[in-house]
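Every protein chain but one is kept in place in this view of the complex.
In this document, chain identifiers A and B correspond to the written order of the chains, with residue numbering beginning at 1 in each.
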Amino acid sequence: MSTSAKPIANERHVTGIPTARLITWWVIASEIVIFGGLLSVYVMHRLGHPEWAAAASHTNTLAGAFNTFVLLTSSLFAVLAHKAADAHDGPRAAKLLRLTSLGGLIFLTVKGFEWTHDIHEGYVISSGGFWSYYYTLAGLHGLHVLAGMIIMLIVAADAAKNQELQRVECIGLYWHFVDIVWIFLFPLLYIAR
Amino acid sequence: MTTETHVHHPDYVKIWAILVALLIVSVLGSMSSIRPVVLAAAFGVALVKAFLVAKNFMHVNVEKRWVPYLLVVCILFIVILFAGVSPDIMKRSGLHWNNDAAQKAVESGAAPSTPKNE
Partner (left out) sequence: MSTQVHHAEPGIFQKYFWSTDHKMIAMQYMFTGMAMALIGGFLAYVFRMQLGFPNKSVPGFGIVTPGKYNAVVTMHGSIMIFWVAMPILIAAFGNFLIPLMIGADDMAFPRINRLSYQIFLVSIVVLLASFFVKGGAFGGAWTAYPPLSASGAYNLTPAGATLWLVAVALEFVAFLLGGINFTVTTMNSRAPGMKMFDIPLVVWMIVLASVIFMASVGPLIAGAIMLLFDQTLSTGFYDPSRGGDPLLWEHLFWFFGHPEVYVVLLPAMGIVAEVITVFARKKMFGYKTILYTAWATGVLSFVVWAHHQFVAGIDPRMANIFTVTTLLISVPITEMVFLYIATLYGGSISLTTPMLWALAFVAEFMIGGVTGIFLGASGTDIYLHDTYFVIAHFHYTFVPIAIISVFAGITFWYPKMFGRMLNETLGKIHFWGTVIAFNVIFIPLFMTGVAGDQRRVYSYAQFAEQARPELQHLRTTSTIALLVMLSFQVIFLINFFWSLRNGKRAEANPWRSTTLEWTAPSPPPHGNFAELPTVYRGPYEYGLPGRAEDYWPQNDPS
């Protein structure tokens, strides 16, 4: 179900932005309000509950920092994939996208270990204010990482055949957004004040 | 469909190195006992990192003008949400109501942990 005949509607670009990238920006806009909503709700609780710092001190800052590093590096691969696609080097772009996806996998694996440890210590989602928000925020983010990985692999499959190269940039944009969300989640969840 | 190169590609590895350096700064800074340092390290750095990713990786500044405006407007809506909701959520009591459990939690310095059995 890859490149069937596209309607002319898809190929027109009155705004000057190709439709694939245009829709990506709108998707990102909608995700800003989803994550923004959840994050701002967490922030207003966190500001009103200084005692949550005690709970927050139990999150594994090292794991969080490592994961931040992993996502930043995967973002590097994603943008290098974009550069390769711009040079019409589909196979190279595919390879870089797959490396990006691997970064996502490492992220989720580390998170898996992290959460297993937390749960063993007795900190579950129903353990109270901070932990409920912690798991919900990181969980929603993790779902987006997973979805991004899957879409990225699909785009990579086409890119390897030098097809649909414009999608490389678009999935990259989405990935950078997911990275930015984590850039804010890291201090909010891991750096106890 | 071919992609037209609409961006000038900077040295992405260099940007990545700056981002990693900032990450290290934020982790080290957060270990300080001076509160403004911790806040700056944590959130100031986060803002800078986000800006770097948006500008250099997402090429937001090269995009048509209305795209960053749209994204900023979405953030503004969240600010409005915060402004309208936080007066109620950040309070422990209001007109004819008290949130005793939250009040107790803040005073005792521990998060409420035992769920009330339904």
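Simple rule for what comes next: a residue touches a chain if its C-beta (ideal position, glycine included) is under 8 Å from a C-beta of that chain, and two chains touch if they have at least 3 such contacts.
Not measured: the values here are computed from a predicted model.
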Open item on the list: Can you tell me which of A:Ile125, A:Leu146 or A:Ala160 touches the chain that was removed from the display?
Closed with: A:Ile125
Task: Of A:Leu38, A:Ala87 or A:Ile154, the residue in touch with the unshown chain - done: A:Leu38
Task: chain B residues that touch the omitted chain in the full complex - done: 73-74, 77-78, 80-81, 84-85, 87-89, 91, 94-97, 99-102, 105, 111-112, 115-116, 118
- [ ] Would you write out the residues of chain A that touch the absent chain, in ascending order?
- [x] 1, 5, 7-10, 12-15, 17, 19, 22-23, 26-27, 29-38, 40-41, 49, 125-126, 128-129, 132, 136, 140
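By our rule, only the chains that are shown with their structure count from here on.
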Task: Cα-centroid distance, chain A relative to chain B, in whole angstrom - done: 15
- [ ] State the interface residues of chain B toward chain A in the complex, per the touch definition above.
- [x] 1-3, 5, 7, 9, 12-13, 15-16, 19-20, 23, 26-27, 30, 35, 38-39, 41-43, 45-46, 49-50, 53-54, 56-58, 63-64, 67, 70-71, 74-75, 77-79, 81-82, 85-86, 89-91, 102, 105-106, 108-113, 115
Task: List of chain A residues in touch with chain B within their complex - done: 11, 15-18, 25, 28-29, 32-33, 36-37, 39-41, 43-45, 47-52, 54-55, 61, 65, 68-69, 72-73, 75-76, 78-80, 83, 85-86, 88, 126-131, 164-166, 168-169, 172-173, 176-177, 179-180, 183-184, 186-187, 191, 193
